[in-house]
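Every protein chain of the complex appears in place save one, which is left out.
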Amino acid sequence: MSRSDRLWHWLGTFVRQAIVIVATIVSLFPVYFMVVSAFKTRSEYIANKWGLPVAPILENFVTAFAGEKFLIRFANSIILTVGSVSVSLIIACLAAYAFARMEFPGKRAIFNVLLSLMVVPPVVMLVPLFVSMVRLRLVNTYPGTTLIYVGLLLPFSVYLMTNFFRTVPREIVEAARIDGASSLGVFWRIMMPLSAPAVITLIVVNALWVWNELLIALVFMQKDELKTLMVGIAALRSKHYVDIPVTMAGLFIATLPIVVLYVFGQKYFIRGLVSGAVK
Amino acid sequence: MKRLSYVLAVVAMLVFAVCPAATQAAEPVKLVMWWWGEQEAPGAQKWLDETIQLYQKEHPNVTIEAVLQSTDSLIPSFQSAIAAQEGPDIQYVWGGVWTLEFVWGGGLAPIDDLIPAEELAHYINNFERTFEGKIWGVPWYLSGNPFVYNPSLFEKAGLDPQKPLETWDELIAACKKLRAIDVIPISGGLKDGWFGGWLYSILGRQPHDSVKDIMDAVVGKTKFTDPKHVEWWKRLAELRDAGCWNEDINSLDYQQGMDRFVQGQAAMIFGNDTFLKGWAETMGSWDNIGVMLVPKYANGKMANQYIVTAQGLGITSWSQHKQEAANFLMFLHTKDRLDAWFNYTGVLPADDRLDVSLIKQPQLQQVYQWDTTIPGPNLENFIPTMMDEQANFAGTQLLFAGEKTPEELAQMTQDVVDKWSEQNPEALENFTRWAQ
Partner (left out) sequence: MCTGEIYKPFLKRADTMRYRPYEPWLYLAPMIVALLFVFGYPVARLVMMSFQRTSKGQEIFVGLTNYIALFQDEVFLRAIRNNLTLVLNVPVMVAVALLLAIFLFERIRGWRIHQTTLFLPYLLPIVVVGIIFSYIFQLSGVLNEALIAIGLPQLALDWLGSPKLALWTVMFVIIWKEVGLGVVLFLARLMSVEEELFDAARIDGANWWRLQWHITIPQLSTVIEFFTVISVITMLSWVFNYVYVMTAGGPGNSTMVTELYVYLQGFRYNQMNLAAAASVLILAITGVLIFVQFRLRERAGEEEVFA
């Protein structure tokens, strides 16, 4: 390589590194801002908005915990997340099995409808859904809200599992058939055990979505003791006194489970989100 | 459907009227109440919990479940309940149009037949809930809008802390003096909208004699482009140009705007008297709080009044226990509960039986005097919500962004009202009947 080539090469590397570093800083700054603010006193926040806290305090977390019934909200979010993710998983796997492994009239049409449901924004269905939920006395109940979440999670879940079930080699299924297994037997003893990676992926992606959801939780879980963490967080905005560090501490607590989950299950997160797009 | 439910409601009421005692003693009754108010009257929750406990002890067959709503979900939740014709037995409602839009939607039942007239006579501000001769809810507590100032900042700026500002010119001059010592004269936050509606109520009233002037424009008898209706936009622009407001008014939420005052960074605020006690506690002393009427720029009768509205509770049209609900609401107005309310919140209950000697702070005494001698309606409660949000909320934001002139904003208001009447022929009809 000539000198100028080397210079260009070095410059190119430098520019790339610089661009990526800038992007990373921009990505992280709001998170950094949230974390450092959470450890500042109110007056320190006003004097020193973006620096590290000089004398970090934990009081904000105590206040945030006490004021917004965080533990209850936390528990509610967990109940809803676990409930809707597991129910939707079971229903989705059953349906995906039919889509992937069986032929029946209208299969394509049903599948297409399913796909188009993935993009329906929940806000448009809020009114009619609320009406039927009230009639069934399901407002302000875990099962009612879980049911809505299950419905909203299903299209993507069925789609993902269908794609995965299609990749299970035919030979394995046929071998089981010869052994005399019923279709349910094949499902239970062959498909499900083989699908562990896809299932984990689905759990992670769906849990993330339910945990972060605001609108449904806002309308269908109105009782104070039923509110979810996100609703509690959104309400921090309309408190009488605006205490930014306390708000940030609250946000920090609400975000922590996701970040921890992400750090430990990064592989599944990424695989899950990619799975729809990349084989 | 609606008519049918009214008939059922009437039948139910008749049944209750005939045999109230018998049904009460035997059957267990569960009342669900959706409420709001802790947000503007801190302490309300504690008081309500205590009140419910006391009531349940007195009436062992009744259980009451109170669900505190957030500001964002209060109206949406009840709108949905109306759509389903199912939900709470008791619903929290702001006065005026907020109540009546629910009435027109078929959500509330009249309370005249449930509560004796001599009891109702003690309640303050029933007129806000009156439509076609019936009363559609029970006032709970009063929420008024004093112009609040910080006397020590006034002193620093060379203003007399004892002498409230009276005229518009005095206000503008005060802004300049406060600016000179680097204090925000008036603070506010428009980003979430609500404060724009307040500004309309507070400033828009001055050229008018009564709320009827406003309602006439709403129903199309006059126009919002008439000079008297344009005036407040001009005055608001004047305050803006005189540097009276915090520059970041458009990027702050309402609460953040108030916070500037509580933090001692701003000298004045168009406040709410329900917050006074809480502010005094946060600021450490009542000495940092003074109250005055809004300085005058015009001479309509409403310019001399103190804005006050009663926040209240309605009984839903579908409730199976209307009389029991009404009994509970009457319990809120018993002497002991009224006094306890004031002690917990520092907010005045909407009832003339409060023990006035409990009011110790001169600021609150002043507010009480205004409440009882020169009460005036809150305009925001007499215009359609759509006009409030699309003209007042959006318009004040555009004014402070320097995007639109007062004349353009008046035109915008008229356009919104025209659109509203076109989209809502039925609401227009109701409004017209109400305006009479």
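Here the chain labels run A and B in written order, and each chain numbers its own residues starting at 1.
Keep in mind that, in the parts below, a residue touches a chain if its C-beta (ideal position, glycine included) is under 8 Å from a C-beta of that chain, and two chains touch if they have at least 3 such contacts.
As the structure is a prediction and not an experimental result, all values here were calculated from the model.
Undergrad: List the displayed chains that the omitted chain touches in the full complex.
TA: A, B
Undergrad: Have a look at A:199, A:236 or A:249 and name the one touching the chain we're not showing.
TA: A:236
Undergrad: May I ask which residue of B:106, B:290 or B:312 touches the chain that does not appear here?
TA: Answer from the full complex: B:106 touches the omitted chain.
Undergrad: Identify the residue among A:34, A:57, A:79 or A:200 that touches the chain left out of the display.
TA: Missing-chain contact among the listed residues: A:34.
Undergrad: Given that one chain is not shown, which residue among B:334, B:372 or B:385 touches it?
TA: Result: among the candidates, B:385 touches the missing chain.
Undergrad: Touching the missing chain, which residues of subunit A?
TA: Touch set of subunit A with respect to the missing chain: 12-13, 16-17, 19-21, 23-24, 26-31, 33-34, 49-50, 90-92, 94-95, 97-98, 100-104, 107-108, 110-112, 114-129, 131-132, 147-148, 150-160, 163, 166, 170, 173-174, 177, 183, 186-187, 205-206, 208-209, 211-212, 214-215, 230, 233-234, 236-237, 244, 247-248, 251, 254-255, 258-259, 262, 266, 269-279.
Undergrad: Mind pulling the subunit B residues that touch the left-out chain?
TA: 1-3, 75-76, 79-80, 83, 101, 105-106, 190-193, 247-252, 384-386, 389-390, 393-395, 397-398, 400-401, 403-404, 415, 419, 422-427
Going forward, only the chains that are shown with their structure count from here on.
Undergrad: Need the CA-centroid distance for the pair subunit A / subunit B, whole Å please.
TA: Chain centroid spacing, subunit A to subunit B, equals 39 Å.
Undergrad: Under the stated contact criterion, what part of subunit B meets subunit A in this complex?
TA: Contact set of subunit B toward subunit A: 34, 39-40, 42, 67-73, 76-77, 80-81, 83-84, 86-87, 192, 253, 255-256, 259, 262, 275, 278, 282.
Undergrad: Show which residues of subunit A lie in contact with subunit B when the two form their complex.
TA: 126-127, 130-131, 134-135, 140, 218-219, 222-224, 231, 234-235, 237-242
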